[in-house]
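The structure that follows is given in the form of structure tokens.
Removed: one protein chain of the complex. Kept in place: all other protein chains.
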Amino acid sequence: MHPPVAVAGEKNIMKVAELAGILGGKWQGDGQREIRGVAALQNAGPDDLAFVEGDRPLGLADACPAGCILVAEGAPFPGHTTIEVKHPKLAFIRAVEALLPPAETAAGIHPTAIIAPGAHLAKDVSVGPYVVIERGVKVGKGTRLGAGVCLGEGVQVGTQCVLFPRVVVYPGVHIGDRVILHAGVVVGSDGFGYVLAEGRYQKFPQLGQVIIGDDVEIGSNSTIDRGSLGTTSIGQGTKLDNLVHVAHNVHIGKHCVIAAQTGISGSVEIGEQAVIGGQVGVGDHVRIEGGTIIGSQAGILPGKIVRRGLFVWGTPARPLAEFKRMYAHLAHLPELARKVKELSRRISGESR
Amino acid sequence: MHPPVAVAGEKNIMKVAELAGILGGKWQGDGQREIRGVAALQNAGPDDLAFVEGDRPLGLADACPAGCILVAEGAPFPGHTTIEVKHPKLAFIRAVEALLPPAETAAGIHPTAIIAPGAHLAKDVSVGPYVVIERGVKVGKGTRLGAGVCLGEGVQVGTQCVLFPRVVVYPGVHIGDRVILHAGVVVGSDGFGYVLAEGRYQKFPQLGQVIIGDDVEIGSNSTIDRGSLGTTSIGQGTKLDNLVHVAHNVHIGKHCVIAAQTGISGSVEIGEQAVIGGQVGVGDHVRIEGGTIIGSQAGILPGKIVRRGLFVWGTPARPLAEFKRMYAHLAHLPELARKVKELSRRISGESR
Partner (left out) sequence: MHPPVAVAGEKNIMKVAELAGILGGKWQGDGQREIRGVAALQNAGPDDLAFVEGDRPLGLADACPAGCILVAEGAPFPGHTTIEVKHPKLAFIRAVEALLPPAETAAGIHPTAIIAPGAHLAKDVSVGPYVVIERGVKVGKGTRLGAGVCLGEGVQVGTQCVLFPRVVVYPGVHIGDRVILHAGVVVGSDGFGYVLAEGRYQKFPQLGQVIIGDDVEIGSNSTIDRGSLGTTSIGQGTKLDNLVHVAHNVHIGKHCVIAAQTGISGSVEIGEQAVIGGQVGVGDHVRIEGGTIIGSQAGILPGKIVRRGLFVWGTPARPLAEFKRMYAHLAHLPELARKVKELSRRISGESR
């Protein structure tokens, strides 16, 4: 069918021993048991594969009727059929790929798609109904465009991408390979730049570009503005949740994660492997160095630098330990005030 | 016409006595006066019905030229035409239904709608232009799908629902009866789940479902993610405002209200009749028990439990009274610091 689907396609049935072979793990128990699906440990039935991470849900696993459980090496579960692997959660991802391969989207262009002359689509792309593709667009091999996707003039989309329905990409945006854009995402809209002159806000030119790296995923209804004169860029492997806002001229490094509803103001630089919580606000011209963690709802003041590897929280954001210490004292503030009153009374009494 | 409309259809003209009959109220004044519209008390003209709640806007009502005012029982307004009812605001809702019935949307399927073979639409649904309906979709009686709505494979929509233009529903989502989804809502997109391994974020399967209960309303451009392995659910009668984010595996109880731009992280459980303000952030695995009130912009830390009936505020959230006390002391902190300095000086003086 034409639009991208999120659900699995045909289910494969695999024996435990077979799965263990694929995952490079060591099975124990009933190697001939047939696995037909996957589930969370607490919901898994006798046909399902589940996984435990570390030693956490031991009690749960004991009673679990799962057909097979992926466990960490050296943490066997006597009495259960298990596969020991190095990284159970990662092995679970691989197992899902084997058991529940994503539905194939037939290549082809829906007759209602409107494709400007001069646009270049690789032979096996899938273009859904009511897609609009402007002049000069290039779409790579294996990419799927959901219903109503709109690609502006000169947009380039790499290979094996999935653009879900109603994604809008403004002219000139470059999108890498294996990028996933969820429904309603807008990439390349004008940045928020005005000059206050003669009593009114006059629009500053928003002529720049957006470059989205390979393996980026962007959640539903998030918005990424184009650079004003330069470029907005999102590095390879970075993941954005839903309703995230990225302003003009922002540069986000590789392999970052940014949770829902966070807003990144203009000209912010974010290094590699930053982890940013939800509803964080980052002021303009902030520099967040690599490996940083920013707690949810934190606010970074404009122009600040967050040093490599720090964990910051609060508004204005400060190092977590400092914030926690401050906050603990804050909770005892009523008590402290009482104490000061009491001291004051005693001293006055003594002074009399 | 084809797409859902928000404005009223034909206006009915009703006499005050007639309206009183419908509303089960007691009229006073001019029972033959004709009412043709409704308005807020401060804007109501001689043809309009208005309402007062409690005793609040008495002064206003005194001067109000409204054709008729709905008032609480035992709170008559001598000199005005009124209808006494138990609950004036509720009666006003009923009166609007009588005076300004919503425009009928003619049943029928716009010729540009693309409906996969095997989709099952009840006979009197209304399907707007450029709607895309995939395989296995079921749509119930009286439901209206606005322009460009996209229903993924296997989606089920109940009876008498209204999906405004550009709503996107990913495959497999179940939607109850009388559900209203405003423009741009996305239901069923992938949750934000990755495993950091081998230096990059690897996508965790997002194979679960979304179940939306009866009488749910979701505001414009809100996003609801599917469960990863399990289900995301929103209980009957719950109302979400605009730009709300609901992550994977969240369960929201019945009859909750969640104001605009609030974000609910993964695996959160919310009980019945919770009231959650705007821009609230709820960390993952939080449990919010029934009847709870959460003040706007509050932040609930991951894993916390908010006990039944509490009113909490702040980040990290704490009981309102505690927060207010703390905050009052915070405002006097400069003064407290001065006092301590003064005490310190006095003691040092005495010690000398």
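A and B are the chain letters, set down in written order, and residue numbers restart from 1 in every chain.
Operating definition for what follows: contacts are C-beta pairs under 8 Å (C-beta built on N, C-alpha and C of every residue); 3 or more make two chains touch, one makes a residue touch a chain.
Computed from a prediction, not measured in an experiment: that's the story for all the values here.
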Touch with the omitted chain, as defined above, among B:Ala20, B:Val38 or B:Ile83: B:Val38
Residue touching the undisplayed chain, where the options are A:Ile13, A:Ala106, A:Leu207 or A:Ile305: A:Leu207
Touching the absent chain when the full complex is considered, from B:Arg33, B:Lys138 or B:His255: B:His255
Touch with the omitted chain, as defined above, among B:Arg36, B:His87, B:Lys141 or B:Arg325: B:His87
Full-complex contact with the absent chain, from A:Phe51, A:Phe92 or A:Tyr130: A:Tyr130
Absent-chain contact - pick from A:Asp47, A:Asp190 or A:Glu269: A:Asp190
Chain not shown, touching residues in chain B: 1, 3, 5-8, 38-40, 43, 87, 89-90, 92-93, 96, 100, 112, 128-130, 146-148, 164-166, 180, 182-184, 215, 217, 219-221, 237, 239, 241-243, 255, 257, 259-261, 278-279, 296-297, 327, 330-331, 333-334, 336-337, 340, 343-344, 347, 350-351
Sites on chain A contacted by the missing partner chain, in the whole complex: 112, 114, 116, 130, 132, 134-135, 148, 150, 152-154, 166, 168, 170-172, 184, 186, 188-190, 192, 194-195, 197, 199-207, 221, 223, 225-226, 228-230, 243, 245, 247, 261, 263, 265, 279, 281, 283, 297, 299, 315-316, 318, 325-326, 329-330, 332-333, 336, 339-340, 343, 346-347, 350
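Simple rule for what comes next: only the chains that are shown with their structure count from here on.
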Chain A and chain B, separation of their C-alpha mean positions in angstrom: 26
